[in-house]
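Left out: one protein chain. Kept in place: all the others.
Per-chain numbering from 1; labels A, B and C assigned in written order.
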Amino acid sequence: MEPEGHRGVGMAPGRLLTLADGIFAIAMTLLVLDLRLPDMTSTGAVDLLSRLATLTSRFGTFVISFVVLGVFWFAHHQTFHFVVRVNRTLVWLSVLFFMGVALIPFVASVLGANPTDPIALTLYGGVIGLLTVLGYVVWWYLTGDHGLVVRGLDPTLVRKVRQWIAVGPAIALVAIILAFVNPILSFLIYLALPVLFIAFNPVDSYFERLREGEV
Amino acid sequence: MEPEGHRGVGMAPGRLLTLADGIFAIAMTLLVLDLRLPDMTSTGAVDLLSRLATLTSRFGTFVISFVVLGVFWFAHHQTFHFVVRVNRTLVWLSVLFFMGVALIPFVASVLGANPTDPIALTLYGGVIGLLTVLGYVVWWYLTGDHGLVVRGLDPTLVRKVRQWIAVGPAIALVAIILAFVNPILSFLIYLALPVLFIAFNPVDSYFERLREGEV
Amino acid sequence: MEPEGHRGVGMAPGRLLTLADGIFAIAMTLLVLDLRLPDMTSTGAVDLLSRLATLTSRFGTFVISFVVLGVFWFAHHQTFHFVVRVNRTLVWLSVLFFMGVALIPFVASVLGANPTDPIALTLYGGVIGLLTVLGYVVWWYLTGDHGLVVRGLDPTLVRKVRQWIAVGPAIALVAIILAFVNPILSFLIYLALPVLFIAFNPVDSYFERLREGEV
Partner (left out) sequence: MEPEGHRGVGMAPGRLLTLADGIFAIAMTLLVLDLRLPDMTSTGAVDLLSRLATLTSRFGTFVISFVVLGVFWFAHHQTFHFVVRVNRTLVWLSVLFFMGVALIPFVASVLGANPTDPIALTLYGGVIGLLTVLGYVVWWYLTGDHGLVVRGLDPTLVRKVRQWIAVGPAIALVAIILAFVNPILSFLIYLALPVLFIAFNPVDSYFERLREGEV
């Protein structure tokens, strides 16, 4: 016998979302710890401006990584908008996804210190690729027959989101291959990720069409 | 066909606010990492009191930055009080705003170590100025015709909040110019920001007038 | 004219509580950053056990500070249980309170490295004292005639909580005075704070009496 009716149907997504938001907020803010002014003796620079100039590539990696984490947070927010219940498998796929998120400050730090090293670019691309593959698996599992999302979710939206996420691993792969040919181009490829994800966002377009239809 | 009624109208602001509160909480608490007692050998100071004394300007920057982040958090809280829905553009303006928030511990650290250096003061003022400009853009976008805020929001309040936020970039600009003339005065200008924002808070006054009208 | 009814009566305490929980969670977890194994060369210790032994006083400060932050979090939770609305003054008293919370990892670090130094003990006691004084002011303001707490709050409870919080500054003062006479006793006094706050908790007793009365 289940106590107090609907409480027992399963676990609501609330706490998984709080954990997700906490991990994203911390990973995004920890990125700034990599921006540390070198002391004067180690660089030989006398004035503050030249010491700040040594942080240029680290600052570039900070900006890209912050925006990339913003992309993943928003994609997480949008796909979990339709979730009504979590189960064991979804929690463990999420924990793996969070592990990738927590690794971003590390790979960003390695890349910021070695911006044109193919190994650093591969490491960064590897974590991004892992996150997009996990995102794909999560969406595929969510929209399977497990009763985790709202009933009657539009199949066209399900397919469009799947195609949208699939662009991620492709970009990561291109960036990794380019790392060994043209490191600077590889670095810039990561900027394409936010642009593509923001410009071609099927969930946002879906809501916009819905609202126009309601008028 | 939209599943389960109102869920599909758009995305509620809940998770964006959780992310915002998380990023503010972490940025505010990370400020303390800059307060580190120097070891005895590097300073030549023998007793604890003189080692603590070396942290004076860092402590001043800690207090100012904590209060400044409090000002931005409260302004964010007050302007988002009227938000009922978020969309893609609002999320990306918010991510840029959060990037500025996450940069505060870095520019505070540079300023704490170089409290009278015009470059450090300019850097600090630049991030504060960026945050106030972004705050202005967010409020302008929110109150535009995008259906993001409550219906029938008082136009006088909308205008007063806009004017209130516009004081921010002006203060930042004055502080940056003063940095090259009188660094200590420039440092003190940042204290004016909390005072002005707290004393002339149109949202709080608006609620107070409303409550008095209800009696 | 106020849009959409009750939304405009004022600001709900939700986000202030999220910020509070975030700052407490981070301050509590940052305490662990002070537990760092010294490298072999700097200590001359060969095995891991003797290197861990150098952390004894830091570990003691970690435990006390974690429990002290737990005390303040629980007191915050209990006093804000009755809050229905926040205003400008309450937000700014809270920001000052949070600044004290964020300083705990710093003063704990100073105390952990100098456990019997009267200055370190005074600094620690000063922040604890500041937090209890701010807690007293917050409770006094909350229960004043500002419409911030639930209607009909039991005046006996209001008075008992006031007396309960007033014990805090007294303990901090005793610990600071003792710091110059008997540092080890001063260190131990901070352990009395959790014990007293846990044993004589008027809010918990109040709920227990209420439930018994309902039977």
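Rule of thumb we're sticking to: a contact is a pair of C-beta atoms (placed from the backbone, for glycine too) under 8 Å apart; a residue touches a chain by one contact, two chains touch by 3 or more.
Predicted model, so just to flag it, every value in this text is computed and none were measured.
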- Task: Decide which residue listed in C:66, C:97 or C:190 touches the omitted chain of the complex.
- Result: C:66
- Query: Of C:52, C:93, C:174 or C:196, which sits in contact with the chain we cannot see?
  - Reply: C:52
- Given the full complex, what residues of chain C touch the hidden partner chain? 17-18, 21-22, 24-26, 28-33, 35-37, 47-49, 52, 63, 66-67, 70, 73-74, 77-78, 81-82, 150-154, 198, 201, 204, 207-208, 210-211, 214
- Message: For review purposes, identify every residue of chain A that touches the missing chain, sorted by number.
- Response: 1-4, 7-11, 15-16, 18-19, 22-23, 25-27, 30, 33, 87-88, 91-92, 95, 98-99, 102-103, 105-106, 109-110, 113-114, 117, 119-120, 123, 147
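Everything that follows uses one rule, which is that only the chains that are shown with their structure count from here on.
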- Item | From chain C, the most remote chain by mean C-alpha position | A
- With chain centres taken as the means of their Cα atoms, state the distance from chain A to chain C in Å. 35
- For chain B, residues that touch 2 or more chains besides their own: 18, 22, 25-26, 30, 33
